[in-house]
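Here's the structure, in structure tokens; my notes come after.
The complex appears here minus one protein chain, its other protein chains still in place.
By written order: A and B. Residues from 1 in each chain.
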Amino acid sequence: MKLTIKQVTKTFKEKKALDAIDLELTTGVYGILGANGSGKTTLMRILASVMKPTSGQVLLDGQDIMAMSHEYRNLIGYLPQHVGLYKNFTAEKFLKYIAALKGLPKEETDEKVDEVLELVGLSEARRKKVGEFSGGMKRRVGIAQALLNDPKILIVDEPTAGLDPKERIRFRNLLSKISSNRIVVLSTHIVSDIEFIAKEVLILKEGQLIKKETPQRLLKGIEDKVWTLVIDENEIPRYQSQYKVGNIARVDDRFQLRILSDDQPDHDAIQDHPNLEDLYLYYFDEEETA
Amino acid sequence: MPEDQQLVKEILDGSQAAMEVLTRKYYKAIFAYVYRKVGNRETAYDLTQEIFIKVFQRIQSYSNKGKFSSWLYSIAVNHCRDYWRSSDFKQISKQAALNEAFVCEQNNVPYIFERKEVREQVKTAVDSLPDFQREVVILKYFHHFKIKEIADVTDSNVSTVKSRLHQGLGKLAKLLKRGVEDENQKTTPYI
Partner (left out) sequence: MRTRKLHHTYDTENDNQIEELELEIGTFLDEYDVEYPTEEEIMLTIHAIRPHVPVKENKWNTAIKGMASIIKQAYEEMFYVSPLFWTANGLLFLIALTGVFVMDGNPYTMMMVLAPIPTITGLIEVLKSRNSGMAELEMSFKYSFQELILSKMLVVGGFNLVINLLVTISFGMLNQEILVSKLLLYWMTPFTVFTALSLLFVGRYRGIYSITGGVVLWLTSSVFLSQTTVVERIESMPAEIYLLVIAAAALTVLFQAIHIYKRGVSFETNH
């Protein structure tokens, strides 16, 4: 199974949200990384066939997904970035309703709903109203509905935004559990979300795909660009204005800066192993990381 | 012979006869492709049937873009690739590995070599090519596709196809010529 994105461009009035994206996705987890406004959601919407590209097309095994219509929508599970759930429904009723909308046969529905509730760890809370759920639980309901039709392509837009660290880890584990045998496309602006589960990382910047590599290869690319340096507090602003500065840690009464730079920023600066956070900083400006 | 486009139109109108004509027109070509790709008659028969079923299930989405035959071949190519990754194949390949081990043992007996026909050698050589190289070699040599057509059907580009072809044919040449030399060496001492 192969999803091919061919020269996909999306324009809103004057604004180019996506600019001639070419991509090929096969089974495995793809992490789309990009700052706010870089076009992640637009790309996800086009993949989920809820939005038409201005030009270009998306093909599944050579067939245009818009032409496949029902057949394609039957194959996907989609969790939009901002999704409301019917608050007055219980988790179980909500999922049964979605199952009906997805056209699942009646006789399979109960079993499938049990299965996905179990998978996302909401079996206990099945009779509680969705409106009373925590952010993390709602997100899990969202994933559960996406899985109801056993999708071959799973598209989740910023699934970890607004979750606390514990819920985040849980979510990551859930994703890696369900990612075998499907194409999973996951967008985020938090690097640690995808560091360990993504087969490939795609970096979007201002609507353009600037990188598509395995996490390891990406890191190799900035191998000699990460430095650490211990300085006094009053020197911090100078470095911040000259370099991309990542983590700042207190060391006794001085400070250790993590600096991204092609050249050694200071004689005392020591090279360090890069991680994906560094990578993100390297490709995006500091304000965007916030 | 009626044009493919015309036949497709009739099929869209529900004509079973047009389906039969179109299927027969391409059956052997597709079967030959699949056969050489998977190297097994039974599997090739099943896969060919699945390919044609897929074609008619999706005939609505073939919207006269490009040649029908290219569309058909691209479905065939993809279907074979999927089969390659499927569990079905993995099971069969385990068996094949066993068979191969068995064959290797027999190969130690010299006279097997004399009986082994050139065809078997070629088949083994073709089977030994990596997936992508085998695809292009088959399409180029046995189906007389142009490089550009191969690129379309395998969803890659001209330069990739060329390098795959080059590598694939090169490997075949090495394998086949060595095979012949081997055989000559084996037979000469007895003359």
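Throughout what follows, a residue touches a chain if its C-beta (ideal position, glycine included) is under 8 Å from a C-beta of that chain, and two chains touch if they have at least 3 such contacts.
Quantities reported herein were computed from a predicted structural model and do not represent experimental measurements.
Q: Tell me the shown chains the invisible chain touches, ordered by label.
A: Within the full complex, the chain left out of view touches A, B.
Q: Please pick, from A:85, A:119, A:169 or A:222, the residue that touches the omitted chain in the full complex.
A: The missing chain is touched by A:85.
Q: Please identify, in ascending order, the residues of chain A that touch the omitted chain?
A: 22, 41, 45, 48-51, 69-70, 73-74, 76, 78-89, 93, 97-98, 100-103, 145, 149, 209, 212
Q: By the contact definition given up top, give the residues of chain B that touch the hidden chain.
A: Those residues of chain B that touch the unshown chain are 11-16, 19-20, 23-24, 27-28, 31-32, 35-36, 41, 45, 48-49, 52-53, 56-57, 59-60, 117-119, 121-123, 126, 140-142, 157, 159-160, 162-163, 165-166, 169-170, 172-173, 176-177.
What we mean here is this: only the chains that are shown with their structure count from here on.
Q: Quick one: chain A and chain B, Cα centre-to-centre, how many Å?
A: Comparing mean C-alpha positions, chain B is 38 Å from chain A.
Q: Could you list, by residue number, the parts of chain B that touch chain A in their complex?
A: 58, 60-61, 63, 71, 74-75, 78, 82, 85, 155
Q: Which of the residues in chain A come into contact with chain B in the complex?
A: So the residues of chain A touching chain B come out as 1-2, 4, 27, 61-64, 67-68.
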